[in-house]
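One protein chain is absent from this view; the other protein chains keep their places.
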């Protein structure tokens, strides 16, 4: 147990099994994401938006929250987040192939537009930041109904400049609501770099304007992310109100498969940031503390490859919705509740 | 000259004539405002919105700016501001009587909706805070056209919670534009007190989130307001970007003549704040330094009473716009430029 | 039965529903201690407290966005917009979010939200306290839109809206608040959303309208009746979804139709009503489809002669009805 005392994750109350699961989830998201890019290039799907480089931040946060109890309002790069809280690769594949069985939208929405009531994943749209006031609304419901859940919402650095960010944060600050705002600051909004996008040095500082704490964290450090989000959740549950967390990451892929990032940044810049990838870092930690090794890695990689292969085939073969279904669910139908 | 060394206004570069003019303008605005309330009670006009208690903040700011050079985007309580930069009591009376000759809107808009191109007073609307991005647009024009004016915009504490405040401030912060944002924090948004309205203790602190300075000032101290706005203007002209100024005042009147403030605050609270009225304070200062006295006060009061009487009569007698004029100026007409 | 004002009917509907269902709550600017700038929530704060009659910061996008979140959770929020003119900062939340939540989630999530907003002029409110915003939101699938003209409809439609499974915009006409009184049942009832109402039966001409102008049409009809002109007045009550059958039936009955609303003419709800009639009843019409609506100017000015010029009234309506009858 000497080692145990020393390992950071045990100090944070995470078991070896949990950190291994965190590592596996990060890797699963990464592999799904890479497959999405391949499928798009191969012309099997029209579009893919990637979360590569943001997995550690998402998984660290997700594991600090309570599945099926807390409410999650993710944004389009949060594959690792939704995979941590109940969504499966199969669900995601059904979405990118836009098939009828897709639990997110029945093939109606673009990939990355998550939603799955069973898992408390709240349906999202494309206009950025609209989910921020929604998260505040869930937190308000927790207060009104005296429930001890929190709502957790993510968004990008560019999106933090929308009015809805300001209005949502202030509302939550005034009423001290149990909501956690997490900005995944990946340094770009499509082609616009942070310094042309945000007037201040740290988005976390904006929390001062709403009367609650703001914390900037290295988003590649999964355990540090876990620690900060866990603390934020405890504050929220204690009735101390919201927290703004800025996860500092870097958008490794182009904005989406429709974007040519070399028009506005250099390969050198990208390569430099790839060095900070949170996944190999975390693997190194796990090996260092002796809970992980080559063999385990190989086995896991094989299992993931298999899972993704099966999910891809399933998604590819699954039936499309019927054309006429376009007309359904505009309003409640007979029997809906 | 010994005295002179010591007087605060001289240290600030203000002449005796100027401070007397500042005092006169504050008093003129106050008297106009009181007349507006009387006219409404007498049923001569339908509505009045009062700026009582905010004159010192407005006049201090206005005198630190350059008339007919800088651009002004006032909000509905800024009688003292617009009177400082070229609007006359007659103009204001024409507006509250909604007469054809009203330079603000030809009698189309409510009282307090200022606009007068000749004086660089930018037309305003009722939806709060929309003027904030407009002010940023004027400042952007200054930068693009290499003009050395600033834009100056005011709004209330409640209005600082609109998305347009956030979006406008961030835009100005990113591009370091010559704009001064002044929040007239009078502690209420109609019936909603500051603590139910704003998440943070000081609105000035919100500037941190946009990367420029925020300053909270006693809005009843006209010279301090002058000093702070002057400094902000110099920063802006030097190309150092925006400043957010929070003028701490108190809304002495009900929100408007349609509001009964005793439903949500006490007479004691109001009376307590009346003690801090900036006008008698400033008069005391002027007398103390020997530039003002009873006789001068009496003469000024008489002149103001006369000016308001004439303006009221003029506004009352002035013709209404013709009914058919309702249809004009939707789009440019033949000959408009 | 009790005689109530339109305003009291609205307040009572909220009170009754809040007593019935603890998931119902009101949020908006000045709805608490002050009871709303028009008094529609007077007494509710005292009865239900801070949490269920909630004063919000001055931020309409948040008011609607927070309400949407609460509605998705399962609450039944009533979001009050102080004036419909100030609803536009919330357009994105209402059209991009509330209207599309059920559809985009393929029926997994829903948004049972009511947005209440006072509309209309004739109150010396000037450009921004007098507007009718119907046409901005009309034609957005996923939204329902209602506009009561009487206390009975005001209460029944608001209760129906609160119990509806989808987002409902509830537009109340400021001018009706205290001017219009009427009988309202004491017991629980609803006015079904999607059903228009024949407020006056007639045989010579049909007037299709909603909101304040229903009353102008009724007054005008009484005058015209003296000259033996019998007007049918159809109150749409629900703008979305429109009651197609009621519209067609009302037009068939007389063969002459005047469409009437305060919102400006071009692109207004009346255009859709006219288009539906032109699609379906071309050969049943004995006169061109006539519209009498607000002028196509940005909004009515405050100066009394200008407001009077802009606003419709019983005389203007009577003149148009007479013209149609004479056609």
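Observations
First chain written, first letter: the chains are A, B and C, and each begins at residue 1.
Just so it is clear, contacts are C-beta pairs under 8 Å (C-beta built on N, C-alpha and C of every residue); 3 or more make two chains touch, one makes a residue touch a chain.
Here the structure is a predicted model, which means the values were calculated and not measured.
Summary of contacts with the chain left out: across A:7, A:25, A:84 or A:109, the touching residue is A:109.
For the chain left out of this panel, the touching residue among A:81, A:198, A:236 or A:304 is A:198.
Counting the whole complex, the residues of chain C in touch with the unshown chain are 61, 85, 88-89, 91-92, 95-96, 99-100, 103-104, 127-128, 135-136, 138-142, 240, 242, 264, 266-272, 274-275, 277-280, 282, 285, 287-291, 296-299.
Chain B meets the missing chain through residues 71, 102-106, 108-109, 113, 115-117, 122-123, 125, 127, 130, 132-141, 143-145, 151, 163-164, 167-168, 170-171, 174, 328-332, 336-337.
For chain A, the residues touching the chain absent from view are 46-47, 98-100, 105-110, 113, 125-128, 158-159, 161-164, 189-192, 196-198, 258-259, 263-264, 320-327, 330.
Operating definition for what follows: only the chains that are shown with their structure count from here on.
The residues of chain B that reach two or more other chains are 161-164, 196-198, listed in rising order. Each of residues 56-57, 59, 61-62, 89 in chain C touches at least two other chains.
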